[in-house]
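Just one protein chain is left out here, and the rest sit where they should.
Our next item is chain A:
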Amino acid sequence: MSPAGCSHVNGYKVDNWKQNLRVIYQCFVWSGTAETRRRKAKSCVCHMCGAHLNRLHSCLYCVFFGCFTKKHIHEHAKNKRHNLAIDLLYGGIYCFVCQDYIYDKDMEQIAKEEQRKAWKLQGIALSLSAVSACVCFVFTGIGEKYTTWEPTKRELELLRHNPKRRKITTNCTIGLRGLINLGNTCFMNCIVQALTHTPLLRDFFLSDRHKCEMQSNSCLVCEMSQLFQEFYSGHRSPHIPFRLLHLVWTHARHLAGYEQQDAHEFLIAALDVLHRHCKGDTINDNGKKANNPNHCNCIIDQIFTGGLQSDVTCQVCHGVSTTIDPFWDISLDLPGSSTPFWPLSPGGDGSTVNGESHLSGSTTLTDCLRRFTRPEHLGSSAKIKCGGCHSYQESTKQLTMKKLPIVACFHLKRFEHSAKLRRKITTYVSFPLELDMTPFMASSKESRMNGQYQQSVDVLNNDNKYSLFAVVNHQGTLESGHYTSFIRQHKDQWFKCDDAIITKASIKDVLDSEGYLLFYHKQFLEYE
(Lines give C-alpha, C1' and ligand atoms only; values in the text may rest on other atoms or scores of the structure.)
Protein backbone atom coordinates (compact mmCIF):
# COMPACT_ATOMS: atom_id res chain seq x y z
CA MET A 1 0.00 0.00 0.00
CA SER A 2 2.69 2.48 -0.84
CA PRO A 3 1.88 6.05 -1.90
CA ALA A 4 3.52 5.37 -5.23
CA GLY A 5 0.54 3.24 -6.18
CA CYS A 6 0.81 -0.18 -7.68
CA SER A 7 2.49 -1.11 -10.95
CA HIS A 8 -0.83 -2.14 -12.46
CA VAL A 9 -1.92 1.44 -13.03
CA ASN A 10 0.80 1.85 -15.63
CA GLY A 11 -1.34 -0.03 -18.08
CA TYR A 12 -4.00 2.65 -17.60
CA LYS A 13 -1.77 5.70 -17.78
CA VAL A 14 -1.62 5.98 -21.54
CA ASP A 15 -2.95 8.43 -24.13
CA ASN A 16 -5.35 10.97 -22.71
CA TRP A 17 -5.90 9.16 -19.38
CA LYS A 18 -5.84 12.30 -17.22
CA GLN A 19 -8.71 13.93 -19.06
CA ASN A 20 -10.71 10.69 -19.09
CA LEU A 21 -10.25 10.32 -15.35
CA ARG A 22 -11.36 13.91 -14.77
CA VAL A 23 -14.51 13.31 -16.76
CA ILE A 24 -15.32 10.25 -14.66
CA TYR A 25 -14.88 12.26 -11.43
CA GLN A 26 -16.95 15.17 -12.70
CA CYS A 27 -19.79 13.09 -14.06
CA PHE A 28 -20.13 10.22 -11.67
CA VAL A 29 -18.35 10.88 -8.40
CA TRP A 30 -18.57 14.56 -7.50
CA SER A 31 -21.26 16.06 -9.71
CA GLY A 32 -21.07 19.83 -9.37
CA THR A 33 -23.54 21.06 -11.97
CA ALA A 34 -27.24 20.36 -12.39
CA GLU A 35 -26.57 18.63 -15.71
CA THR A 36 -24.02 16.18 -14.32
CA ARG A 37 -26.31 15.53 -11.37
CA ARG A 38 -29.18 14.59 -13.69
CA ARG A 39 -26.90 12.28 -15.65
CA LYS A 40 -25.58 10.74 -12.45
CA ALA A 41 -29.07 10.18 -11.09
CA LYS A 42 -30.15 8.36 -14.27
CA SER A 43 -27.10 6.30 -15.12
CA CYS A 44 -25.42 5.40 -11.86
CA VAL A 45 -26.99 2.03 -11.26
CA CYS A 46 -25.48 -1.43 -11.36
CA HIS A 47 -25.47 -2.88 -14.90
CA MET A 48 -26.17 -6.31 -13.51
CA CYS A 49 -28.82 -5.82 -10.86
CA GLY A 50 -29.96 -2.20 -11.15
CA ALA A 51 -29.29 -1.25 -7.52
CA HIS A 52 -27.64 2.06 -6.69
CA LEU A 53 -26.55 1.21 -3.16
CA ASN A 54 -24.06 -1.59 -2.34
CA ARG A 55 -20.95 0.56 -2.92
CA LEU A 56 -21.27 1.16 -6.64
CA HIS A 57 -18.00 1.17 -8.60
CA SER A 58 -17.25 2.25 -12.14
CA CYS A 59 -14.81 0.38 -14.35
CA LEU A 60 -11.95 2.63 -15.45
CA TYR A 61 -11.47 0.94 -18.82
CA CYS A 62 -15.05 0.88 -20.11
CA VAL A 63 -18.52 2.09 -19.32
CA PHE A 64 -19.64 -0.39 -16.69
CA PHE A 65 -21.10 0.17 -13.25
CA GLY A 66 -21.27 -2.65 -10.76
CA CYS A 67 -21.98 -3.32 -7.09
CA PHE A 68 -18.95 -3.94 -4.93
CA THR A 69 -20.79 -5.69 -2.12
CA LYS A 70 -22.49 -8.14 -4.47
CA LYS A 71 -19.20 -8.64 -6.35
CA HIS A 72 -20.72 -7.61 -9.70
CA ILE A 73 -17.78 -5.34 -10.45
CA HIS A 74 -15.40 -8.17 -9.53
CA GLU A 75 -17.00 -10.43 -12.13
CA HIS A 76 -16.67 -7.75 -14.76
CA ALA A 77 -12.99 -7.25 -13.88
CA LYS A 78 -12.27 -10.94 -14.18
CA ASN A 79 -14.16 -11.43 -17.45
CA LYS A 80 -12.87 -8.38 -19.27
CA ARG A 81 -9.46 -8.25 -17.54
CA HIS A 82 -10.15 -4.62 -16.59
CA ASN A 83 -8.15 -4.36 -13.42
CA LEU A 84 -9.06 -0.91 -12.18
CA ALA A 85 -12.31 0.49 -10.81
CA ILE A 86 -13.30 3.67 -9.01
CA ASP A 87 -15.57 3.93 -5.95
CA LEU A 88 -18.40 6.32 -6.85
CA LEU A 89 -19.01 7.33 -3.24
CA TYR A 90 -15.51 8.35 -2.17
CA GLY A 91 -13.48 8.38 -5.39
CA GLY A 92 -10.96 5.74 -4.30
CA ILE A 93 -9.21 3.64 -6.97
CA TYR A 94 -9.39 -0.16 -6.52
CA CYS A 95 -6.93 -2.56 -8.13
CA PHE A 96 -8.27 -6.11 -8.58
CA VAL A 97 -4.78 -7.62 -8.84
CA CYS A 98 -3.57 -6.10 -5.57
CA GLN A 99 -7.08 -6.64 -4.14
CA ASP A 100 -7.05 -3.35 -2.29
CA TYR A 101 -7.46 0.38 -2.82
CA ILE A 102 -4.30 1.96 -4.15
CA TYR A 103 -3.04 5.51 -3.78
CA ASP A 104 -1.36 6.80 -6.90
CA LYS A 105 0.04 10.32 -6.49
CA ASP A 106 -1.05 11.61 -9.89
CA MET A 107 -4.54 10.17 -9.56
CA GLU A 108 -4.90 11.52 -6.01
CA GLN A 109 -3.99 14.97 -7.27
CA ILE A 110 -6.70 14.85 -9.94
CA ALA A 111 -9.22 13.56 -7.39
CA LYS A 112 -8.52 16.43 -4.97
CA GLU A 113 -8.83 19.07 -7.68
CA GLU A 114 -12.13 17.73 -8.98
CA GLN A 115 -13.54 17.46 -5.48
CA ARG A 116 -12.65 21.05 -4.68
CA LYS A 117 -14.22 22.22 -7.95
CA ALA A 118 -17.47 20.43 -7.18
CA TRP A 119 -17.66 21.83 -3.62
CA LYS A 120 -17.15 25.36 -4.84
CA LEU A 121 -19.99 24.92 -7.32
CA GLN A 122 -22.30 23.62 -4.66
CA GLY A 123 -21.40 26.11 -1.91
CA ILE A 124 -22.28 23.67 0.82
CA ALA A 125 -23.17 25.03 4.25
CA LEU A 126 -21.09 24.06 7.26
CA SER A 127 -22.33 23.68 10.76
CA LEU A 128 -20.42 23.60 13.98
CA SER A 129 -20.99 23.27 17.67
CA ALA A 130 -20.48 26.50 19.55
CA VAL A 131 -19.71 25.44 23.08
CA SER A 132 -16.67 23.29 22.40
CA ALA A 133 -13.52 25.24 21.55
CA CYS A 134 -13.73 24.53 17.85
CA VAL A 135 -10.68 25.77 15.96
CA CYS A 136 -11.82 24.48 12.57
CA PHE A 137 -13.72 27.65 11.82
CA VAL A 138 -13.74 29.07 8.29
CA PHE A 139 -14.61 32.76 8.17
CA THR A 140 -14.18 33.26 4.43
CA GLY A 141 -17.83 32.87 3.54
CA ILE A 142 -16.92 31.05 0.29
CA GLY A 143 -18.05 27.45 -0.21
CA GLU A 144 -14.99 25.94 1.46
CA LYS A 145 -15.50 22.58 3.02
CA TYR A 146 -14.19 21.66 6.43
CA THR A 147 -10.87 19.81 6.24
CA THR A 148 -8.66 18.79 9.11
CA TRP A 149 -5.79 21.13 9.84
CA GLU A 150 -2.42 20.38 8.26
CA PRO A 151 0.51 22.56 9.40
CA THR A 152 2.40 24.56 6.79
CA LYS A 153 6.23 24.60 6.67
CA ARG A 154 6.30 27.92 8.49
CA GLU A 155 3.98 26.63 11.22
CA LEU A 156 6.13 23.54 11.70
CA GLU A 157 9.14 25.83 12.06
CA LEU A 158 7.37 27.93 14.69
CA LEU A 159 6.31 24.83 16.60
CA ARG A 160 9.89 23.55 16.67
CA HIS A 161 11.29 26.89 17.84
CA ASN A 162 8.72 27.11 20.64
CA PRO A 163 8.70 23.69 22.27
CA LYS A 164 6.65 24.63 25.37
CA ARG A 165 3.22 22.96 25.28
CA ARG A 166 0.16 23.43 27.49
CA LYS A 167 -2.30 20.63 28.09
CA ILE A 168 -5.95 21.63 28.46
CA THR A 169 -7.61 19.32 30.95
CA THR A 170 -11.12 19.57 32.32
CA ASN A 171 -10.00 21.33 35.49
CA CYS A 172 -7.23 23.55 34.18
CA THR A 173 -7.72 27.23 34.74
CA ILE A 174 -6.32 28.65 31.54
CA GLY A 175 -8.29 31.69 30.42
CA LEU A 176 -8.97 32.81 33.97
CA ARG A 177 -7.19 35.89 35.17
CA GLY A 178 -7.99 38.62 37.67
CA LEU A 179 -8.10 42.30 36.73
CA ILE A 180 -6.71 45.05 38.94
CA ASN A 181 -9.21 47.78 39.85
CA LEU A 182 -7.73 51.08 38.68
CA GLY A 183 -10.17 53.27 40.61
CA ASN A 184 -13.85 52.29 40.36
CA THR A 185 -13.13 50.35 37.16
CA CYS A 186 -14.99 47.22 38.31
CA PHE A 187 -17.67 48.09 35.72
CA MET A 188 -15.07 47.63 32.99
CA ASN A 189 -13.50 44.55 34.56
CA CYS A 190 -16.81 42.65 34.55
CA ILE A 191 -17.46 43.31 30.89
CA VAL A 192 -13.90 42.29 30.01
CA GLN A 193 -14.43 39.02 31.88
CA ALA A 194 -17.66 38.37 30.01
CA LEU A 195 -16.12 39.18 26.60
CA THR A 196 -12.97 37.11 27.12
CA HIS A 197 -15.16 34.13 27.92
CA THR A 198 -17.42 34.48 24.87
CA PRO A 199 -16.38 31.35 22.92
CA LEU A 200 -16.73 32.76 19.39
CA LEU A 201 -14.91 35.96 20.27
CA ARG A 202 -12.16 33.95 21.90
CA ASP A 203 -11.79 31.75 18.80
CA PHE A 204 -11.69 34.83 16.56
CA PHE A 205 -8.91 36.54 18.51
CA LEU A 206 -6.85 33.46 19.30
CA SER A 207 -6.73 32.57 15.60
CA ASP A 208 -5.36 36.02 14.77
CA ARG A 209 -8.26 37.03 12.54
CA HIS A 210 -7.94 40.76 13.05
CA LYS A 211 -6.10 42.63 10.28
CA CYS A 212 -5.53 46.12 11.57
CA GLU A 213 -5.99 49.00 9.18
CA MET A 214 -5.56 51.82 11.67
CA GLN A 215 -2.41 53.85 11.36
CA SER A 216 -2.18 54.96 14.98
CA ASN A 217 -1.83 52.75 18.05
CA SER A 218 -5.35 53.44 19.19
CA CYS A 219 -7.15 50.44 17.71
CA LEU A 220 -9.38 48.92 20.38
CA VAL A 221 -9.59 45.61 18.48
CA CYS A 222 -5.81 45.24 18.61
CA GLU A 223 -5.98 45.92 22.34
CA MET A 224 -8.70 43.25 22.72
CA SER A 225 -6.43 40.85 20.84
CA GLN A 226 -3.63 41.67 23.30
CA LEU A 227 -6.04 41.14 26.19
CA PHE A 228 -6.91 37.65 24.96
CA GLN A 229 -3.22 36.85 24.69
CA GLU A 230 -2.78 37.97 28.31
CA PHE A 231 -5.73 35.94 29.53
CA TYR A 232 -4.66 32.74 27.79
CA SER A 233 -0.95 33.13 28.50
CA GLY A 234 -1.15 30.94 31.59
CA HIS A 235 -0.03 33.73 33.93
CA ARG A 236 -1.93 33.62 37.18
CA SER A 237 -1.12 37.10 38.44
CA PRO A 238 -3.84 39.70 37.87
CA HIS A 239 -3.60 41.75 34.71
CA ILE A 240 -3.48 45.54 34.83
CA PRO A 241 -5.70 46.85 32.01
CA PHE A 242 -4.40 50.43 31.94
CA ARG A 243 -4.01 50.54 28.16
CA LEU A 244 -7.54 49.34 27.67
CA LEU A 245 -8.86 51.96 30.09
CA HIS A 246 -6.96 54.70 28.30
CA LEU A 247 -8.30 53.62 24.90
CA VAL A 248 -11.85 53.53 26.26
CA TRP A 249 -11.46 57.07 27.64
CA THR A 250 -10.14 58.20 24.25
CA HIS A 251 -12.93 56.67 22.18
CA ALA A 252 -15.89 56.99 24.55
CA ARG A 253 -15.43 60.34 26.26
CA HIS A 254 -18.66 60.05 28.23
CA LEU A 255 -17.12 57.17 30.20
CA ALA A 256 -13.90 58.96 31.11
CA GLY A 257 -13.10 59.85 34.70
CA TYR A 258 -12.71 57.90 37.92
CA GLU A 259 -16.32 57.78 39.02
CA GLN A 260 -18.33 54.62 38.93
CA GLN A 261 -19.94 54.06 35.53
CA ASP A 262 -22.72 51.76 34.37
CA ALA A 263 -21.49 48.37 33.18
CA HIS A 264 -24.26 48.17 30.58
CA GLU A 265 -23.30 51.55 29.14
CA PHE A 266 -19.71 50.40 28.98
CA LEU A 267 -20.73 47.21 27.16
CA ILE A 268 -22.60 49.12 24.47
CA ALA A 269 -19.84 51.71 24.10
CA ALA A 270 -17.18 48.97 23.87
CA LEU A 271 -19.14 47.00 21.26
CA ASP A 272 -19.66 50.20 19.29
CA VAL A 273 -15.97 51.13 19.24
CA LEU A 274 -14.93 47.54 18.42
CA HIS A 275 -17.48 47.49 15.60
CA ARG A 276 -16.11 50.75 14.18
CA HIS A 277 -12.50 49.61 14.45
CA CYS A 278 -13.21 46.26 12.77
CA LYS A 279 -13.31 47.87 9.32
CA GLY A 280 -10.33 45.86 8.10
CA ASP A 281 -12.00 42.53 8.80
CA THR A 282 -15.31 42.98 7.09
CA ILE A 283 -15.61 41.11 3.82
CA ASN A 284 -18.91 40.79 2.03
CA ASP A 285 -20.00 38.18 -0.50
CA ASN A 286 -17.98 39.48 -3.43
CA GLY A 287 -14.79 39.43 -1.44
CA LYS A 288 -14.76 43.23 -1.40
CA LYS A 289 -14.56 45.35 1.73
CA ALA A 290 -17.94 46.44 3.06
CA ASN A 291 -18.34 50.19 3.03
CA ASN A 292 -21.81 50.43 4.48
CA PRO A 293 -21.73 50.84 8.30
CA ASN A 294 -25.32 49.57 8.52
CA HIS A 295 -24.65 46.38 6.61
CA CYS A 296 -21.51 45.36 8.38
CA ASN A 297 -20.28 41.80 8.65
CA CYS A 298 -17.58 42.30 11.27
CA ILE A 299 -17.11 39.84 14.10
CA ILE A 300 -19.08 42.04 16.51
CA ASP A 301 -22.09 42.11 14.20
CA GLN A 302 -21.80 38.42 13.47
CA ILE A 303 -21.91 37.57 17.15
CA PHE A 304 -23.99 40.24 18.88
CA THR A 305 -26.39 41.76 16.35
CA GLY A 306 -29.97 40.56 16.33
CA GLY A 307 -33.11 41.93 14.64
CA LEU A 308 -36.05 43.27 16.65
CA GLN A 309 -39.37 43.38 14.82
CA SER A 310 -41.87 46.06 15.73
CA ASP A 311 -45.46 45.60 14.50
CA VAL A 312 -47.86 48.54 14.78
CA THR A 313 -51.47 47.47 14.19
CA CYS A 314 -54.09 50.08 13.39
CA GLN A 315 -57.17 49.51 15.57
CA VAL A 316 -59.51 50.64 12.81
CA CYS A 317 -58.40 48.89 9.61
CA HIS A 318 -56.14 46.28 11.30
CA GLY A 319 -53.37 47.08 8.84
CA VAL A 320 -49.92 46.21 10.19
CA SER A 321 -46.82 48.33 9.71
CA THR A 322 -43.62 46.41 10.37
CA THR A 323 -40.09 47.64 10.98
CA ILE A 324 -36.99 45.65 11.91
CA ASP A 325 -34.23 47.28 13.92
CA PRO A 326 -30.83 45.85 14.83
CA PHE A 327 -30.01 45.39 18.50
CA TRP A 328 -27.04 44.35 20.63
CA ASP A 329 -28.93 43.80 23.85
CA ILE A 330 -32.48 43.58 25.22
CA SER A 331 -33.32 45.94 28.06
CA LEU A 332 -36.11 44.54 30.25
CA ASP A 333 -38.34 46.45 32.66
CA LEU A 334 -38.71 45.00 36.17
CA PRO A 335 -41.63 44.89 38.61
CA GLY A 336 -41.32 47.70 41.11
CA SER A 337 -40.37 50.30 38.56
CA SER A 338 -42.63 53.25 37.84
CA THR A 339 -43.89 51.62 34.65
CA PRO A 340 -46.52 48.98 35.49
CA PHE A 341 -45.28 45.42 35.09
CA TRP A 342 -48.47 43.35 35.28
CA PRO A 343 -50.91 42.31 33.72
CA LEU A 344 -49.36 40.03 31.16
CA SER A 345 -51.07 39.04 27.91
CA PRO A 346 -52.21 35.44 27.46
CA GLY A 347 -50.41 32.98 25.20
CA GLY A 348 -46.77 31.96 25.03
CA ASP A 349 -45.99 29.33 27.60
CA GLY A 350 -42.47 30.47 28.35
CA SER A 351 -41.93 29.62 32.00
CA THR A 352 -42.58 25.89 31.84
CA VAL A 353 -40.38 25.55 28.75
CA ASN A 354 -37.43 27.11 30.50
CA GLY A 355 -37.91 25.42 33.88
CA GLU A 356 -37.24 28.44 36.02
CA SER A 357 -37.93 28.32 39.76
CA HIS A 358 -40.98 30.25 40.87
CA LEU A 359 -40.04 30.92 44.51
CA SER A 360 -43.36 31.99 45.99
CA GLY A 361 -44.27 34.26 43.11
CA SER A 362 -40.84 35.62 42.20
CA THR A 363 -40.41 37.06 38.75
CA THR A 364 -38.56 35.06 36.11
CA LEU A 365 -36.57 36.17 33.10
CA THR A 366 -39.25 34.59 30.93
CA ASP A 367 -41.90 36.76 32.64
CA CYS A 368 -39.85 39.82 31.70
CA LEU A 369 -39.52 38.59 28.12
CA ARG A 370 -43.25 37.90 27.88
CA ARG A 371 -43.92 41.40 29.07
CA PHE A 372 -41.42 42.76 26.56
CA THR A 373 -43.13 41.00 23.67
CA ARG A 374 -46.75 41.64 24.68
CA PRO A 375 -49.02 43.79 22.50
CA GLU A 376 -49.14 47.26 24.00
CA HIS A 377 -52.03 49.60 23.45
CA LEU A 378 -50.67 53.04 22.55
CA GLY A 379 -53.10 55.47 24.16
CA SER A 380 -55.27 58.10 22.45
CA SER A 381 -52.52 60.66 23.02
CA ALA A 382 -50.13 58.65 20.85
CA LYS A 383 -52.02 58.10 17.64
CA ILE A 384 -50.05 56.83 14.67
CA LYS A 385 -50.71 57.83 11.07
CA CYS A 386 -52.10 54.73 9.40
CA GLY A 387 -51.13 54.09 5.77
CA GLY A 388 -54.38 52.20 5.17
CA CYS A 389 -56.81 54.71 6.72
CA HIS A 390 -54.77 57.78 5.74
CA SER A 391 -55.49 59.36 9.11
CA TYR A 392 -54.32 59.24 12.72
CA GLN A 393 -55.70 56.23 14.54
CA GLU A 394 -55.15 54.45 17.82
CA SER A 395 -52.97 51.39 17.52
CA THR A 396 -51.25 48.56 19.35
CA LYS A 397 -47.56 47.91 19.16
CA GLN A 398 -45.83 44.58 19.62
CA LEU A 399 -42.14 43.68 19.73
CA THR A 400 -40.86 40.22 18.74
CA MET A 401 -37.49 38.74 17.79
CA LYS A 402 -36.99 38.54 14.05
CA LYS A 403 -33.38 37.38 14.06
CA LEU A 404 -31.65 36.03 17.12
CA PRO A 405 -28.00 36.97 17.74
CA ILE A 406 -25.45 34.28 18.51
CA VAL A 407 -24.83 35.91 21.88
CA ALA A 408 -27.92 37.41 23.52
CA CYS A 409 -27.35 39.93 26.28
CA PHE A 410 -30.26 40.73 28.61
CA HIS A 411 -30.12 43.96 30.61
CA LEU A 412 -32.37 44.06 33.66
CA LYS A 413 -33.24 47.71 34.17
CA ARG A 414 -32.39 48.02 37.83
CA PHE A 415 -31.35 51.66 37.76
CA GLU A 416 -34.28 54.02 37.63
CA HIS A 417 -33.46 57.56 36.51
CA SER A 418 -36.91 59.11 36.15
CA ALA A 419 -37.77 62.73 36.88
CA LYS A 420 -39.40 61.72 40.17
CA LEU A 421 -36.68 59.53 41.66
CA ARG A 422 -33.32 57.86 41.22
CA ARG A 423 -33.10 54.42 42.79
CA LYS A 424 -32.03 50.86 42.33
CA ILE A 425 -34.59 48.09 41.99
CA THR A 426 -33.31 45.07 43.88
CA THR A 427 -36.18 42.68 43.11
CA TYR A 428 -34.88 39.16 42.68
CA VAL A 429 -35.40 37.88 39.12
CA SER A 430 -34.73 34.20 38.56
CA PHE A 431 -33.07 33.23 35.31
CA PRO A 432 -32.43 29.77 33.81
CA LEU A 433 -29.23 28.05 32.74
CA GLU A 434 -30.81 27.08 29.45
CA LEU A 435 -33.18 29.40 27.62
CA ASP A 436 -35.49 28.70 24.69
CA MET A 437 -36.36 31.86 22.80
CA THR A 438 -38.95 30.19 20.54
CA PRO A 439 -42.04 31.72 22.23
CA PHE A 440 -40.69 35.24 21.65
CA MET A 441 -39.89 34.87 17.96
CA ALA A 442 -41.78 36.74 15.24
CA SER A 443 -42.43 33.40 13.54
CA SER A 444 -44.00 31.95 16.70
CA LYS A 445 -46.31 34.92 17.00
CA GLU A 446 -47.45 34.40 13.40
CA SER A 447 -48.20 30.71 14.04
CA ARG A 448 -50.16 31.58 17.18
CA MET A 449 -52.20 34.06 15.19
CA ASN A 450 -52.89 31.40 12.57
CA GLY A 451 -54.16 29.05 15.24
CA GLN A 452 -51.21 26.66 15.32
CA TYR A 453 -50.19 26.20 18.92
CA GLN A 454 -47.46 23.62 18.59
CA GLN A 455 -45.00 23.35 15.75
CA SER A 456 -43.60 19.84 15.56
CA VAL A 457 -40.56 21.13 13.69
CA ASP A 458 -39.55 23.10 16.78
CA VAL A 459 -38.90 19.86 18.64
CA LEU A 460 -36.06 19.24 16.22
CA ASN A 461 -35.22 22.90 15.68
CA ASN A 462 -32.38 23.65 18.06
CA ASP A 463 -31.90 27.07 16.60
CA ASN A 464 -33.48 29.05 19.44
CA LYS A 465 -31.82 27.34 22.41
CA TYR A 466 -29.35 29.29 24.50
CA SER A 467 -26.94 28.55 27.36
CA LEU A 468 -25.97 30.99 30.09
CA PHE A 469 -22.24 31.72 30.17
CA ALA A 470 -21.77 35.01 32.05
CA VAL A 471 -23.63 37.05 34.67
CA VAL A 472 -22.73 40.58 35.81
CA ASN A 473 -24.02 41.63 39.24
CA HIS A 474 -24.19 44.94 41.06
CA GLN A 475 -24.05 45.15 44.85
CA GLY A 476 -24.89 48.29 46.75
CA THR A 477 -26.85 51.43 45.95
CA LEU A 478 -27.08 53.84 43.06
CA GLU A 479 -24.53 56.15 44.70
CA SER A 480 -21.97 53.61 45.75
CA GLY A 481 -21.79 50.07 44.55
CA HIS A 482 -19.53 47.35 43.26
CA TYR A 483 -19.70 45.14 40.17
CA THR A 484 -18.74 41.45 40.14
CA SER A 485 -19.29 38.76 37.54
CA PHE A 486 -19.74 35.02 37.21
CA ILE A 487 -18.30 33.35 34.13
CA ARG A 488 -18.53 29.79 32.83
CA GLN A 489 -15.57 27.63 31.96
CA HIS A 490 -15.59 24.10 30.45
CA LYS A 491 -19.34 23.70 30.09
CA ASP A 492 -20.28 23.31 33.77
CA GLN A 493 -17.67 25.07 35.93
CA TRP A 494 -18.40 28.55 37.17
CA PHE A 495 -16.05 31.14 38.63
CA LYS A 496 -16.70 34.40 40.45
CA CYS A 497 -14.61 37.33 39.26
CA ASP A 498 -14.25 40.13 41.81
CA ASP A 499 -11.63 42.39 40.24
CA ALA A 500 -8.32 40.68 41.01
CA ILE A 501 -9.84 37.80 42.96
CA ILE A 502 -11.11 34.71 41.13
CA THR A 503 -12.87 32.01 43.16
CA LYS A 504 -14.72 28.85 42.24
CA ALA A 505 -18.51 29.22 42.39
CA SER A 506 -21.38 26.76 42.39
CA ILE A 507 -24.25 26.87 39.92
CA LYS A 508 -26.52 27.71 42.85
CA ASP A 509 -24.42 30.82 43.65
CA VAL A 510 -24.84 31.96 40.08
CA LEU A 511 -28.58 31.33 39.83
CA ASP A 512 -29.29 32.87 43.27
CA SER A 513 -27.50 36.09 42.42
CA GLU A 514 -29.47 39.23 41.67
CA GLY A 515 -28.54 39.47 38.00
CA TYR A 516 -27.97 42.72 36.12
CA LEU A 517 -26.52 41.67 32.78
CA LEU A 518 -27.17 38.12 31.57
CA PHE A 519 -25.15 36.69 28.68
CA TYR A 520 -26.51 33.71 26.75
CA HIS A 521 -24.83 31.82 23.92
CA LYS A 522 -26.60 29.85 21.17
CA GLN A 523 -26.17 26.12 21.71
CA PHE A 524 -25.98 25.14 18.06
CA LEU A 525 -24.76 27.20 15.14
CA GLU A 526 -25.50 26.96 11.46
CA TYR A 527 -23.08 28.66 9.12
CA GLU A 528 -24.86 30.44 6.30
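Following the convention adopted for this analysis, contacts are C-beta pairs under 8 Å (C-beta built on N, C-alpha and C of every residue); 3 or more make two chains touch, one makes a residue touch a chain; residues count from 1.
Please note the rule applied: contacts and distances are computed from a predicted model.
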{"item": "Chain left out of the displayed complex - its UniProt protein name, from \"Transcription and mRNA export factor ENY2\", \"Dolichol-phosphate mannosyltransferase subunit 3\", \"2-oxoisovalerate dehydrogenase subunit alpha\" or \"Vacuolar protein sorting-associated protein 26B\"", "value": "\"Transcription and mRNA export factor ENY2\""}
{"item": "Candidates A:13, A:37 or A:422 - the one touching the absent chain", "value": "A:37"}
{"item": "Hidden partner interface residues of chain A, rising order", "value": "31, 34, 37-38, 40-42, 44-45, 50-53, 92, 99-101, 122, 124-129, 145-146, 457, 460"}
